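Presented below is the structure to which this report refers.
For this depiction, one protein chain was excluded, whereas all remaining protein chains were kept in their positions.
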Amino acid sequence: MELKNKKWSQEQFFKVREEILNHWPTGKDVNLEDAAEYLKKVPEHKSFPAKLKKAKEEGITLAQPRAGVALVEDHINLLTYLQNEGEADLLPSTIDSYTRQNRYNECEVGLEESRKAGRSMLNGFPAVNHGVEGCRRVFEAVNLPLQARHGTPDARLLSEIIHASGWTSNEGGGISYNIPYAKSVSLEKTILDWQYCDRLAGLYEEMGISLNREPFGPLTGTLVPPSVSNAVAIIEGLLAAEQGVRNLTLGYGQCGNLVQDVAAMRALEEQANEYFKMYGYDVYLTTVFHQWMGGFPQDESKAFGVISWGSATAALAGATKVIVKTPHEAVGIPTKEANAAGIKATKQTLNLLRGQRLPMSKELEEEIKLIKAETKCILDKVFEVGNGDLAVGAVKAFELGILDIPFAPSKYNAGKILPARDNNGAVRILEFGNIPFTKEIKDFHRSLLEARAKVENREVGFQMVVDDIYAVGKGFLVGRPNL
Amino acid sequence: MELKNKKWSQEQFFKVREEILNHWPTGKDVNLEDAAEYLKKVPEHKSFPAKLKKAKEEGITLAQPRAGVALVEDHINLLTYLQNEGEADLLPSTIDSYTRQNRYNECEVGLEESRKAGRSMLNGFPAVNHGVEGCRRVFEAVNLPLQARHGTPDARLLSEIIHASGWTSNEGGGISYNIPYAKSVSLEKTILDWQYCDRLAGLYEEMGISLNREPFGPLTGTLVPPSVSNAVAIIEGLLAAEQGVRNLTLGYGQCGNLVQDVAAMRALEEQANEYFKMYGYDVYLTTVFHQWMGGFPQDESKAFGVISWGSATAALAGATKVIVKTPHEAVGIPTKEANAAGIKATKQTLNLLRGQRLPMSKELEEEIKLIKAETKCILDKVFEVGNGDLAVGAVKAFELGILDIPFAPSKYNAGKILPARDNNGAVRILEFGNIPFTKEIKDFHRSLLEARAKVENREVGFQMVVDDIYAVGKGFLVGRPNL
Amino acid sequence: MSKTIILGVIGADCHAVGNKILDRAFSDAGFNVINIGVMCSQEEFINAAIETNADAIIVSSLYGHGEIDCRGLREKCEEAGLKDILLYAGGNLVVGKQDWSEVEKRFKEMGFNRVYPPGTSPEIGIKDLKNDLGL
Partner (left out) sequence: MSKTIILGVIGADCHAVGNKILDRAFSDAGFNVINIGVMCSQEEFINAAIETNADAIIVSSLYGHGEIDCRGLREKCEEAGLKDILLYAGGNLVVGKQDWSEVEKRFKEMGFNRVYPPGTSPEIGIKDLKNDLGL
């Protein structure tokens, strides 16, 4: 199939669908009519779009953890604990890494070993292996909206199964679930495969069922400049909208400088809405802020400091929801208690800050303007190299390094840009690769990094980047040479 | 002695001193010359003024816990733990409540019982009973500057002992350690007694020894409007400066609304410096921000949220130091581990935010202007009723309700003003008593509270106040009727 | 007829916020509240109870010295002829985080009828008091 940013025809979709449902035995239990009927009965308090809309209208920020274990019963226990003890507002099911690679046979091994070992040997919930039956059991056991969160380049069967099970949101996108999550899967393929997932959500939308889609904002979660992640988020939002998605949550991962983080969130929401309008899409847009995605301090008290600061930023930015880290972040997958603790610290901070926003200032205004200008530089070029087609343009833009995500594992990513923090901790760019910024913008970045270098009495260079990556594990935002 | 805001003569001071040193047997071990010699040997890293100055110049915020137990050895263990494990920047010795009432006999009972019980039966360190010998043992065992933190209306003997022991800072003031801490001690007396403490610090200053003095900013710590606590802080600062104090830290307790809190800190520093200049005092001024002083959530994860948000506000306000709460706050005096945990969460947040400030905005500018205008209304009237004498004026102002601190236990406090939060959580005034604000300012407060009442669909009234007091224990800043 | 209670904060404790809240809550619940404020000695509680023929003494302690301060209060009440008076205590009664059931046990052994942990809502005390007074 030729890649184009054009709504798939019914024929195209159902032809592919037939094949997809045969990828694993549980696929045969997915029935679109039955699923639609099931989804129509989802009560409002368990619907992602409904709960997000309510939160946005009331100006509050919802808290959502990450969580997933191998077995259905254990997963239900985990989620109900996070719901009841953790006071989560939205629930996830984090999908395990084998499922993300469509290695369902290995999931079976993991399930078997988990049963034997009495503890989860998978790092998430293998939703495809559990099928509609298992996923519905999970959905029916909880009292909150449920979302699949993963990192799956080809999530077509997974998406079929989770939506048919009443899960009203699906995270991912053709870029954001490829470049940071895969090594050698082509972008053409993942954009096509996510067009399928989007078209599926669009089909339900056409049947009167509102489903939420959420491109993965933070990408590699490590020193990603806001304009780079915002450009990807807007592209994925537009691609999803073309396939009929009407309820979108666009996201951003905390960089750590308050003004930059708030500016990034505001720029993202405003600019995305401008693009939706420009291209004639009717989309209800909400936002998600990811707490610090980089290295965490080992000490749990310190981790609470990182978590709470992320929550405060989310509130001050007016995010519709925030994705929560846990005090076990530095050591791996958290216990359910640690997970709940992270949510509680988050909710406390959100509640204290309810209604408070970072007031507009010269600094905030200029940062918003900068991020929007940079994002527009990138998007203009993407449309240009795609001859007006956004899907084609995205693929070409990665080839050419116009889109370039720092620290991404994919060989389809140029990996030429190098970010580093300025003296205030805001993420700037040290080496631009082929990112199509104006000279003025590039000079501005450079001047900010030079200012930091002067303070630190060293040259601008790669060591700054390494220092910045290690810094938060040591407690700081900016990797000063003497830490 | 007649109360006047005038530097005590040597004669006056030493006459009173003779009597003071006889209040309890340990007083006889205080020798001014010996003390001066001891203090001159305090290394820079153990000097409060030196460490505060360094922090202010570097633009960083220092973290200081509260801590104190009955016995010297246990107290040393506690402080060294907070220093080494907790990573505190400054150390306290919180003084027990019997000492605060000069009930040294009861301290003896408490010390005896603590030895028997194997746990502290006093809620702090009885520095007077331990005398110079015990206090110096503590000072010599630690590696950081040490401060007495208490709430003692008559701290004359205590101040003599702690300064003679190398403790280079003393918290308190004639108003701030009376009105919130005593029931029926006259203001004349406590202002005179704190003139003594200030004169003592001034004497050392004249001998070339820099000591830090810190009036207690948060007062009752419960919905105190910023202009009320700022007015008291500036009065106590001026009274201290008159007695020769040259190194002052003025403080403020977090109210919870970011813009108001930052505005209060900026207004305090700027306005205090204006007054020092106006009255010809040469004072090195630093600031202290107190994390949330009101009710705390029982849940420790939630407490971390409150602690971290206070730390973030301190950093964004550019406070020189922050006084740290602990995750045990809701249940009483913390274990040393909980105390260290509070410091670590605080330091992590401070470090992440190092160098970041809340940028100036219209909202911040207007809030600073409002707080300064209110503070000036109060201070003008205090000078007026004192016929130009600030000490006399302060006493009269409390009599007349010009100075009036919400929820204070003292019978010398009018207790007529009633504060409540506006819709954004900022503390405003509901009933003004005799606070001498202009009609314009009063109308502005009223309009903000009416706006909240409208949102909550109820009348402005006392129930709002009660709801606000209980709110943070339940997780929220504003006490909405449906919590 | 309205029942009379003595409300106060014992010892060298100057925490006034909760005292003002309890005053209002018990008053609103129909009790005749004699609020002797903060920093009250055992004698002040007892004298106030005798003078007003009170039905209960409600002792707050927020600063951790409650155990020392409250010791002997029941005995002194009995000596003063307040034989059946209800004694309630609440707040942060002891220094540090201790097992609550242990703390409750110690205070009950000291003759308190009801003992409340930190953060107890006034409504709970009001309900208990109405119950204990047969209202």
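A, B and C are the chain letters, set down in written order, and residue numbers restart from 1 in every chain.
Note that in this section contacts are C-beta pairs under 8 Å (C-beta built on N, C-alpha and C of every residue); 3 or more make two chains touch, one makes a residue touch a chain.
Predicted, not measured: the structure shown is a model, and the values here were computed from it.
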Chain not shown, its touching partners among those shown: A
Residue of A:Lys15, A:Arg115, A:Lys183 or A:Lys454 in touch with the missing chain, whole complex considered: A:Lys183
From A:Arg100, A:Lys321, A:Arg354 or A:Arg428, residue that would touch the chain that is not displayed: A:Arg100
Residue in contact with the excluded chain [from A:Leu122, A:Ile175 or A:Val324]: A:Leu122
Touching the absent chain when the full complex is considered, from A:Glu113, A:Glu188, A:Glu365 or A:Glu431: A:Glu113
Sites on chain A contacted by the missing partner chain, in the whole complex: 97-98, 100-101, 103, 106, 109-110, 113, 119-123, 151, 180-183, 220, 222, 294-295, 298, 328, 330-335, 338, 407-409, 462, 466, 469, 473
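One rule holds in what follows: only the chains that are shown with their structure count from here on.
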Category of the chain touch graph - line, ring, star, complete, other: line
Farthest chain (mean CA position) relative to chain B: A
Chain at the geometric heart of the assembly (C-alpha centres): B
Distance from chain C to chain B - Cα centre to Cα centre, in angstrom: 29
